[in-house]
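With one protein chain withheld, the remaining protein chains of the complex are depicted in position.
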């Protein structure tokens, strides 16, 4: 395989992020095929044209089916609103294309399961955009845990918050609907936390949960006095039992003033603790019960070349990776998986578990019962 | 009332803290009666003698009943192990003495209820040692919330951790037993967090919960190979519903390596957020959704004279109060309540609610059901 | 020596701090003689009376000479404005009393030298109120350095700032005058930093420096439009050479908005670094070049019983000492020195060096030349 062609659907937040990632992944890592930015899709057509020019794609289209059908496209990146993920991903898979899909996979777990089933009967590779997993600080946390640096894991706590739905007078949008957005904070944010929890502790077995809609209605953006109901959760929390028996606490809010990209967790072990906060994404904090008491304390590990693949970006420690760099690492993982004929991480299979957990949280909260994640 | 005599039972961690508090409360605040340190009780007698000399008490005894019977003792401070709290407190109340009791009130909720009942048919005043409530930073948080600085409260999260039971090979003690210690992390730590949650958000209505015993057995301290079971929880977490409908998350661990006095919380409001961590007890963090976006951020309020009664200790901001200073403020609250013939905060009545919550957590976890706090 | 009588001159910020310290030092430490709070002096007499009652002193006076002459007074604590330090200290020494003097010793170096000379021909002990030296975190830093934990010291940087003179429209007071206050920020704050620098690195040999008066004039507080000149420095900085050749940077400001008790330093060694900030006085940060690169980082050591004498205050780590606790440790050091017939640290001798450095800074700045500290 000498080169791979990219077809990107969507030009928003994540669309641009994908464009930047595939545009620089070879320069950063070297060990990947040439990348051809072939087709960019958005509507209307002139928007697609303008962004194709900006992002450096060879062609533009307003018809995503054409992008998928393009023989020069090997990888289809889907960064569109959640409700069309399924249709696009299935079409791409059926066309034999590798699929780089933004999270969540779909609005419902049933849809996600169907997508997994299709992906597993094709030779195509899949990856889902759980980008925080690819932070070198997180990889280092996983390495430390695997090496026993904090002993046996006994407890996990995680929180993921933003404030994009904190303002009570923010206008009502499709995000507030079950039909178009599916879950609320769980789908936007909670699944990211689950991806990290799973990577650090293991799969989730069962849970009990609560959810809340902080702002019951929101005003229409049309100058009228009308308000429409918010149908999904602003806040969700769960007490989870991992398959290995570890007890965990998970909480998310999209209405948390001041939190911009707060993905914070603590992993408690029998010999130490690891903590992290995405708002300081280049820092991992490690406590180990070693040495004299007076010299024990939380150590801040500033990401550097000792935490691969940081060194591919900057050869000097502490210089800071950024959010967009995580997508470059994700793209690299996908390209490596394709070259090596192995599943990428996280493929639809792993991602399905993350999303099964958030749907279980919603179900446990509405049914006021323990739900087992299947 | 020209002066008040103190009888103190116990000379350990909290005993010394009480001795220092009553020994300095008048010097710090001025507006209280003279304090006479009358009787100190501990066993054996020579230990009581030695500490009476050190702490400046006029007399010592190894018989707590004598202390309570002493006519010069007006206030009985009880800082003994939890299992004798009830007997001592009831005796002191029956003798007409004011009672300054360390938390938790008792091993069981029934005992605590009986203690409240007795206290309410005497003229004596009671206060329970929920000292973190008296931190000027906490008082300021309450003031900010009352003033609407962060709008309507919509969510609470709190954690309280220490690592005194983190070492798997720590010897087995009475702390591991239901009979002598009652609850585990909930009784030692969790109730403190509940006291803060209640102060900031309001009483708790109901909850669901999980608990874990991290270290199932512990070795005996006698050189044998025997290990005994740990009967109470190392970790407990709950999803609580406050009476005002607010959803909260509460979690505690006594096996959390690296956490020394971690009592951290977040109060989410519709217009801002307040966060705090007792390990930096002189700092309160406040986010408000005011002014231009580019100038919004979490502000660190360093405790100072603008946060009463900080100024009674130091007239300059940022100079730092310490743990022992909180007990001085607590003693002052008790003395003021006695002088003003009003209930102290928190009296047995408020404390009973805090402890009802932790017992409800234990019950919800063991019964795998929602428990309403009565 | 069964007991020691205290005479305290002054009831302000530091006066209260001394009263609290001597009122609790035996209860905290145990291993000291009984302390008698004998005489409190302030003017007018009724103020002295009121504070004697509040602080628990047996007698009050408005005449400091009477306090010194009182045969029951063994230790004279001087917490009055700087300009009367010399006269009071000399009188107390001549009367054979031990002297606990607040910093700075005197307005001029010549006066301080005279005070040292007198102290050294009496049997009396002296200590000067460089309280930050007594922080267990600082003592631990000294121990770490002595043990070679960060190798050979190669660089020191320190800053000490407050904002009590930051407001341009703050009224003119005696603090602005050479005659009554002597130095400005250097005398109030800078000398504290020098005490720490000296303790950590060693004595200072020579320096070059700059000073600035930020607010050239200040308004009178009498409703007039008159403004008077500020005669001493708001900001001072120096590049110092320690006697061991180490290069250091020292800077102080009393006009630094937001800084409340900022005494921050870094000690750079050939094998690590130690940093500290008094606004988080229970935290010491330590970096050591040991172990794998990926696990190196600044470790936060939270003060605890492993850092004596923290455990005398609280037996559990991380619970936080406060500003007033430092004075208790200082009083304990003084009482131990008296009992053990050894010099206290810092006596007039050490303190003289601290103050020689700040006067050298002022001289170097005004003369635009290198000044050697004598």
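Labels for the chains are A, B and C, by order of writing; each one numbers its residues from 1.
Note that in this section a contact is a pair of C-beta atoms (placed from the backbone, for glycine too) under 8 Å apart; a residue touches a chain by one contact, two chains touch by 3 or more.
Source: prediction; values computed, not measured.
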Chains in view touching the one left out: A, B, C
Of A:55, A:242, A:298 or A:354, the one touching the omitted chain in the full complex: A:55
Contacting the left-out chain in the complete assembly, out of C:11, C:237 or C:347: C:237
Of A:72, A:142 or A:280, the residue in touch with the unshown chain: A:280
For chain C, residues in touch with the removed chain: 150-151, 154-155, 157, 159, 166-168, 208-212, 214-215, 234-235, 237-239, 241, 247, 249, 251, 253, 255-259, 266, 268-273, 287-289, 296-298, 368, 370
Missing-chain contacts mapped onto chain B: 140, 144, 286, 292-302, 304-307, 317
Positions on chain A where the hidden chain makes contact: 12-13, 16-17, 19-20, 23-24, 26-28, 30, 54-56, 162, 164, 259-262, 278-282, 302, 304, 313-325
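Following the convention adopted for this analysis, only the chains that are shown with their structure count from here on.
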Taking each chain's C-alpha mean as its centre, the one farthest from chain A: C
Distance between chain centroids, defined by C-alpha means - chain A, chain C (Å): 53
Whole-Å gap separating chain A and chain B, where each centre is the average of the chain's CA atoms: 41
Multi-partner residues of chain C (at least 2 other chains): 302, 304, 317
